[in-house]
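As you look at this complex, bear in mind that one protein chain is not there, while each of the others sits in place.
Chains: A, B, C and D, in written order; residue numbering restarts at 1 for each.
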Amino acid sequence: MLPNSHETLSTQPENTPDEQKSRSPFKLALRRFMRNKLAVISVFVLLAIIIICTIAPLLTDLDPERADLLLIEKGPSEEHILGTNGQGQDNYARLLYGGRISLIVGFSAMFFTLAIGVTLGSLAGYYGKKVDSVIMRATDIMLMLPFLVLVLTIMALIDKVTIGLFVTIIALTSWPNLTRIIRGTYLSLREQEFVLGARAIGASDFRIIFKHFIPNAIGPIVVNATLMMAVYIIIESGLSFIGFGIPNPTPTWGNMISEAQNIRILRNHPEAWIPPGLAILITVLSINFIGDGLRDAFDPKSKAR
Amino acid sequence: MTQKPVLSVEGLKTYFYLDDNLVAKAVDGVDFTVNPGETLAIVGESGSGKSITSLSIMQLINKPGKIVDGTINLEEENLLDKTGKQMTKIRGNDIAMIFQEPMTALNPVYTIGNQIMETIIKHKKLSKKNAREKAIELLNFVGFPRAKDVMNEYPHQLSGGMRQRAMIAMSISCEPKLLIADEPSTALDVTIQAQILDLLADMKKELNMAILLITHDLGVVAEYADRVLVMYGGQIVEETSVEQIFEDTKHPYTTGLLNSLPSLEKDMTRLGAIKGTVPPAHNFPKGCRFSTRCPHVMDRCYTANPELLEIGSDHKVRCYLYE
Amino acid sequence: MALSEQKVRNDKSENTENEVLVKVSHIKKYFPIKGGVLKRTIGHIKAVDDVSLEVKKGETLGVVGESGSGKSTLGRVILRLLEPTEGEIIFENNNISHLSNRKLRDYRKNMQIVFQDPFASLNSKMSVGELIEEPLLVQTSQTKTERRKKAINLLEKVGLRESDRSKYPHEFSGGQRQRISIARALALNPKFIICDEPVSALDVSIQAQVLNLMADLQDEFNLTYLFIAHDLSVVKHICDRVAVMYLGRIAEIAPKKSLYDNPLHPYTQALLSSVPSTDVRHRREKIHLTGDLPSPASPPSGCVFRTRCPQVHDRCSVERPELTDMGDGHYVACHLYD
Amino acid sequence: MYKYIIRRVLVFIPMLFALTIIVFGLAQLAPGDALTGQSLADPDVDPEVYEQQREALGLNDSIPVQYGRWISAAAQGDFGKSLVFNGRSVAELIEARFLNTLYLGLFSLGITIIVGIPIGIYSARRPYSLLDYGATGFGFLGLAIPNFFFGLIAIYVLSINLGWFPAQGTLSAPGITGFEAFVDRIHHMILPGITLGLAGTATYMRYMRSEVLDVLGSDYIRTARAKGMSDRSVLYKHTLRNALIPIITLMGFEIGVLLSGAVITEQVFQYPGLGTLFLSSVTNRDFPVVMAIAMILGILILVGNLLADIFYSIIDPRIRYD
Partner (left out) sequence: ACSSDTTNEEDPDEPEDTEEPAEDDSEDEAEDEPSSDEPQMGGTLTGAMDTAPSGVFNPIFYEEAYEANILDFTHESLVSQNENLEFEGNLASEWEINDDQTEITFTLEEGVTWHDGEQFTADDVVYTYKAIASPGYVEAGGVRTDYVVRLVGYEAFNSGETEEFEGVVAEDDYTVTFKFAESNVTILKDVAFPIIPEHIFGEIPIAEIPEHSATLDAGAVIGTGPFQFTEMLEREQYVLSKNADYWKGEPYLDQIVWRIVDQSVMLGLLENGEIDFISDPNGVPAADYETVAGLDHIEIIEQTDFGYQLMGYKVNHRPDADVESGAIEPDNWIPNEDVGEQLVRQAMAYAIDRQAIVDNLLYGHGSVINAPIAQQFWAYDESAVTAYEYDPAQAGALLDEAGYVDTNDDGFRETPEGEEWVVNLNYPTGNQLRENSAPILAQFLEEVGIKIDLRQPKEMSAYVEDLTNDNSDWDLYLLGWSLGSGDPDPSGLWQSSAAYNFSRWNNPDSDQLMLDAMQAPEAFEQEYREEKYSEWQSVFSEDLPALLLYAQNKIYGFNERLNGVDPMPYSFNNDPELWWVSE
C-alpha cells in the first residue's frame, strides 16, 4: 500500500528551507482552529461571558439573592435594568451571578466526568481483557438507565440539592459515554505500531499511557469534554425547570428561565426570561462551535460539522 | 498504427483547488492515445498523477478537483462535452475501470451478484433473470468455480484476490472498448498478482479490449504492457514501447527508477536511488519538474520546463538532454 | 565496481564466526477466535505454528511469505511484544521467553524493531528529537545534553539534518519517516533489529534510498537483521539467508544464492516465478498457484501447502513435512525431498 | 445473522438482570417499602406492630429472598401499590400512561427521522449550499435551545396566540374513536413531538450529513459511479444503506436520550405519559412508582437497543460473520 495522496499533501515539501518554522501537531491544530472563524469568534464570546460573570460585582452593586418586597415583578427601570422577579430580586444581578453558577456547574461537572471517564476509559482501553469487560459492563448498565431518570431517582432519595451534590450526581451518572469514547480511542491506538514501538524500547505502562496514549487521544477527549459542558448547562436548566435544579435564592440561568413558566411573565416581562434564555443559547452555541472547531482542528479529515 | 485509437487524450489538465489559494496541478498537460487491443501502461511514483489521469477520463473527479483543459476522445466523441447523464451510459459500458483496493472497492452491503447484475441491467437492459445468468457466466469466466454461490456472497466473505476477480467480472460485463486498471494488483500478494494480471491479459485477448494499465511496478510493465508512459509531476516524461523503455532508457527519471529497482536476475550491492522525494503537486519546481532530483541537471532546467520531444519512432522524452 | 563490493559483503557473511545471536525454537502463536452465541473461544488462528530458526551474528535473515502467513507475528513474538503460545526464544544464549517484563527491559536495549507503516509507527505528537531520545530516556541514565548529542549523531547517520530534531513526523515524507524510525531503533546500539517490511510502503526510488541506508548501517554497527518482506527482489538484495513462510510455518530456509538459484519447495518456486521480471526479452514461465491462502484458523491437514501445490500427492494430506537439511544450510519442508 | 441475533438476545438477559438489581438496590435506599408500596404502621407509634408488619410483608427476609419475591411479582406485572395514589396498583397507573409515552416517543422519533435524515442527505449532496448552511444553523440551534424553553414558546405562540395546536393533553374529548381519534391524537402530539424531537433531529441531521459525505468519498461509491450508475442510484442504492448503518447505532443510543427528554417535554405539555407520572412520583416520593418507571424505561432502552442491533445486523451483512 502506498501512502495516499492526501497525506503526501500535508507533508511539507522536502526542499523547503529551514526557515520554515516547524510546528508541533498542537500548534498545527491551533492553526487549523484559528482558521475556523466561527469557532474563534465563539472563543471570544465565551471568554467575554466568563469575564462578565467573573467580574459581576463590578458590574452591579445589587445582591442577586436579596429579595425586595416592594419590587416584585417590576419592569425595567434605571435601578433595575432588567426588572425584578417574583421575589423582587434583581434580574440583571441574577443574570450576571447566575452565569457564574451555570458555568461553574458546566465546568466542574465536565471536569469531574472527565476525571472518571479518562481514568476508567484508560484502564479499560489500555489493559483490555478483564478490566475492560468489567468497566464495559458497568457502562452498559449505566447506559441502560435514562440519564434524567437516574438523576431524578437519586435526587428523590436525597432531599437537599447543593451545587456540589448536583455536580457529583451529574458526573456519577454521565461518565459512561466518555469512558466508551476514550476506550474506543485507546483500543485503536493500542493496535498502532508506534505503541508497539514504545513497548519495544521498554517504556513503562505509565509512560505509554501518558506519553503516547493521552496526547493522541487528546483530540476526542477535549472535543467531547467541550460538548459535554454544553450539555450540562442545558441539563442544569432543564432540571431547574422541573424543579430539581439548584433552588432559588441561588441564581442560575436555569432557574431564571423557569420563572417564565407563566404566561404573564412570558408576555409581560420578556426582559426577565429572554436574557437568561439568550445567555444559555449563546453560551451553549459558542461551546458547541468551539467543540466543532476543535474536532476539525484535531481531526482534519472528519467532515462532521 | 493504422487503426484508429480507442482513446486519445490531448492536453489534459486536472487541477485541485486547495485551501490557502494553492492549486495542485495533479495532471498538467497530458497527451496520449490508446489503440484497440493494446495495453498502455502508465508508471510513476506515488503522486505523479496516474490515478487522476484515469479518473479524469472517467470524469469522476470530485471537488475540489476540476478538469480545466484538454480533450478526451473516445473514438470520435469528446467525453468532456458529454452531460452527466450521457456519461453514465458510457461509464461501465464503453469504458470500465477497476481499482487498486479490492477491500474497499466493492459495496459491503450488497452481494457480489447484485453488484454485477446491476451493471448488466443498467447497460444491457437485460431482465433480472438473464442478467443473473450472465453474471454467473462472467464469474465462471474470471475463474470462480463456485460462481453460483459467490453470487450470493458478500464482499467481506471473499479474499482480496477473489474480490479483484469479481471486480474484473463486473468491469468486463459489458465488453468495454477500454478497460482502465488502476494498480489492480498492488494490494495483492505476488502469487495472486500474477493470477490477476494474467487474467486481465487473457480477457484482453478474448474481448479485444484496450487496457490502460496503471502501475508503479516496472516488472508488471515489462510483463504485461505494449507501450509505456512514464509520468512525473503530473506530466508525461517519457513515452515509448515497452522494449525501449528497458533497453533504451532516455529520461534520467526513468533511468533512476530502473536503477533503484532490486532485481531477481541481477545481483547488485547498491541500488541506484534517486535522491530526494517527489515534490507535492501544489509546489512544483519552476523549470523541469525533475530538476530537484536529477543527476544531470543543467542551469536551464531550473528556468523552463522542456517539451515532450519526439526522439525516434514511437519514443518521446521530456528532457533537455535530448534536444 | 558492483562486483567487487558484492564480493566484500559475501566475504563478510562467510567470514564472521557462525555465532548464533537469536535462536527460536518451536515457536507457536495462536490467537483465539471468539465466536458462537456466547462469544467463547471457538478456535485459534494459528498465526505462527511451530517455527524454529537461528539468526547468526551480523547476518540478515530474510523472511518472505504472503500476507497473513505470520511474518509480523513471528517478529513480534521474538521481541516478546506478543507472548508466544509455545516455544523458546534464546538471545545470546539466554532464554528470554519467560522473562518478566522488568527483566525484559534490559534485553530490549539489544533488540529493536522497525515497522512497515511510516505513518503509524511514529507517535505524531512527539518531535523527532523526543522520538529518538525516548529510548535513551527510558533505558539509560544519560543527561539531556548527552541524549541530545546522540540524537543529532543518529540523525546525521540516517541522512537527516540536526535542524530536523525539532520537527514533527508529519513534516516528513514516508522515506524520511522510515529514516527516523531507523534512527530511533539505533539509539540504544542494539545488536539485533527486526525490520517488519520497512520498505513496502515506499516508492521504488525511496525504497532504494532506505535499503542502501540499512545496508550501510549494518556494516557500520555490525547489526543483525531479521528482514521481513513480501517482495522477493528486495529480500534477495539485502539478505544473506532467506526463510519462506507459508501459513505460519517455514517452507524453506536457505542461503540466498541457494534459494534463488535452486528453489526446492514448490511454493518457493511458484513464488519466484510469479515475480514480474523487468527482462522484456526473456519472460519466464510462470507456475500458477490456484486459489488463495487458506485460513490460518483451519489450516489444511498434513502439508499446509497441499491445497495449492502443483505437485501434491497422497502423503501430503496426512503427514506434516518437517524441515530437512538438503546440505549447505538449505532446509526445506516438503515430502518431495525425503 | 440469526446467530448474532440469538447472541444479542442472550446479552439482553443479563442486562435485564443487572437492571433489576440496580432498581432493587435503589429501592433499598428508599425509605419504607419502595417495592410493594404497602404502607407500614408508623414505627414511632407502635414499634411492635411495625415489626409485625415488616415480618408479615417479608421485609425482614434476606435480600435475595426479597429480590426473588419482587422479581417474580414484577414479571407478572405486579409492581406493588402506589404510596400516593390511594394505594392504586402501580401497574395500573403505569399502564394508563405507558402507551401515551410510547406513541409520543415513536411519533417524535418519526419526525426526527423524516425530517433529520432527508435534510442531512440533502446537505451532504450539496455541501456549502444555502440549505446546507440553513440546516447546519438549525442543527446548532436545535442542540443549544433547552427543549422546555422551546416548548414553552411553542405553546405560547402556536397554541395560545394562534390556536393552531392544542396546548396540552392527548385528545380533545374522551370517547372519540377510530380515525377521528387517530387524527386528534396526532394533532395533540405535534407540538410535544417536535419539542421532544428537536435535539434528535439536529443530531440525526448532522450525523447523516457527515455519514453521507463519508460514504460518498469511499471507494465503492467511486466503483458504482465508474460502473455508470446514475446519481440517483448511487445515492439511494449505494450510499444510503451504508450511511444508515451508523445511524442505526445512534438510534439505539438515542432512545435513552429520547426517554430522558420525554420527562421534561411531557411536563411542559402536561402530556399524561410516564414522564409526568415519573416527575410527580419523584416529587411525592412515591417510590414504588418511581422504581417501576425506572425499570420500565430501562427495559424500553434495552429493547430499543436490541431492536437497533437486530436491524443493524439486517442491513449490515458484515455483522453476520463475527
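Note that a residue touches a chain if its C-beta (ideal position, glycine included) is under 8 Å from a C-beta of that chain, and two chains touch if they have at least 3 such contacts.
Since we're looking at a predicted model, the values are computed, not measured.
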Left-out chain, listing which of the shown chains it touches: A, D
Absent-chain contact - pick from A:P57, A:G75, A:G164 or A:P249: A:P249
Sole residue of D:A30, D:L171 or D:L306 that reaches the chain not shown, by the stated touch rule: D:L171
Touch residues of chain A, complete complex, unshown partner: 65-70, 72-73, 86-88, 159-162, 243, 247-249, 261-264, 268
Hidden partner interface residues of chain D, rising order: 42, 44-47, 84-89, 96-97, 152, 155-156, 159-160, 163, 167-171, 173-175, 268, 270, 272, 276, 283-285
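Everything that follows uses one rule, which is that only the chains that are shown with their structure count from here on.
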Touching both chain A and chain B (chains): C, D
Per-chain CA centroid nearest to the all-protein CA mean: A
Inter-chain centre distance, chain B versus chain D - centres from mean C-alpha coordinates, in Å: 52
Separation of chain A from chain C, taking each centre as the mean of its C-alpha atoms, in whole Å: 48
Rounded Å distance, chain A centre to chain D centre (Cα mean): 24
Per-residue multi-chain contacts in chain C, two or more chains: 173, 176, 203
Interface hub residues of chain D, defined as touching at least two other chains: none
Contact footprint of chain D on chain B as seen in their complex: 55, 58, 60, 62, 84-85, 87-93, 96-97, 99, 101, 104-111, 118-119, 122-123, 154, 156-157, 167, 170-171
For the chain C and chain A complex, residues of the former touching the latter: 76, 79, 81, 104-106, 108-109, 111-113, 115-127, 134-135, 138-139, 161, 163, 166-168, 170-174, 176, 181, 184, 188, 200-201, 203
Contacting residues of chain A [partner chain C, same complex]: 1-3, 7-8, 10-12, 14, 18, 22-26, 28, 192-194, 196-204, 207, 211-212, 215-216, 218
